[in-house]
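With one protein chain held back, the other chains of the complex are shown just where they sit.
Moving on, here comes chain A:
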């Protein structure tokens, strides 16, 4: 098989052309989003397509039961359930939205609801489902409201917040009181420096650089009330970043803190090379099974905060404004998120209902002596005052900007003030461009 020079040249050129042209983005059609009618009155019937976010693997039975119940309650309806993997969920929604194939009812987080609402693809529930508003916690209902826009664009679904796990053995070796873990950022910084010093920099206390939630819990104002400008370059934000840089320089942050993903940090916590890590009650099972020696030394404490308020993660259920079965879609979205079904879901997995009164149920207020209920009760208590610190306008691209600028400050390439000023300027520019 002799390859002549001419043939080689031709092949190389063809390869270059093919490779380069294959690289380009596929054409992305835009739906434009006329908005459609916000009316959801009419008979509840037809086939509703329902999309969840990585829930089928563990909760197939729960959702199948939920769908059966709905179909029985509303004869003439049928629910087609689609589950998407956790990875690239936003990309999947954007592809469906652009192609005009967005399901009727979609599981979203507040930041995903923003572009969909702006494109006119999310139904305004203040108009279409105002009668249900009173069933949900005020804070949860507002979590899908968008600064600068009237309306609410998704039913609040389950809430979550995580405690902070800490390694008592590592605390003890550093001479710290294992029963008094840090509660505020100042206490955290002191403890972290102590652990780094006593371990000669071998044990880091935290595995990640500060994210937007940390700025929020530190008490930094993140955005103006109108949602038109970011404000995390406030002097308090600069102070937080300076403190984190000191930790990084002292070896109190993991050496890979600037690039670590949550999975890598979790792994290092299990390997006991990191002393503290945020998590959820689910993690306790993992520790017990995968890291028994860590489990023996595990301590559980509320997340560190200077505001007295924990961070809250919110999931929502959005109704597609272009749905052809809008009454059924609204009815189903409400059915999924009503108090009874959220409570049932909470018995399946450690999540917390967003409906009024649910968190007062003995299931969330009484401990039975196990770590699991202790975490659950503590989390439910903190959720009553918790805040979703992540501004809904902060999209993934802006989060990357903040992460990169924080990293530059930590590496000493920029001063903390300069880094945050640059991050705010770029995020504001992207916000403006997003319209």
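By our rule, a contact is a pair of C-beta atoms (placed from the backbone, for glycine too) under 8 Å apart; a residue touches a chain by one contact, two chains touch by 3 or more; residues count from 1.
We adopt the following convention: contacts and distances are computed from a predicted model.
Participant: Given the choices "Sugar ABC transporter permease", "GDSL-like lipase/acylhydrolase family protein", "Cytochrome c-type biogenesis protein" or "Aspartyl/glutamyl-tRNA(Asn/Gln) amidotransferase subunit C", state the protein name listed in UniProt for the chain not shown.
Facilitator: "Sugar ABC transporter permease"
Participant: Which listed residue, A:112, A:303 or A:420, touches the chain dropped from view?
Facilitator: Residue touching the absent chain, from the options given: A:112.
Participant: Pick out which of A:293, A:370 or A:400 touches the chain that's been left out of the picture.
Facilitator: Of these options, the touching residue for the absent chain is A:400.
Participant: Taking the full complex into account, find the residue in A:64, A:91 or A:187 that is in contact with the omitted chain.
Facilitator: A:91
Participant: By the contact definition given up top, give the residues of chain A that touch the hidden chain.
Facilitator: Looking at chain A, the ones touching the missing chain are residues 1-5, 7-9, 11-13, 15-28, 30-33, 88, 90-91, 93-94, 97-98, 112, 114-116, 118-119, 121, 254-256, 258-261, 264, 268, 271, 273, 395-397, 400, 403-405, 407-408, 411, 413, 430, 433-435.
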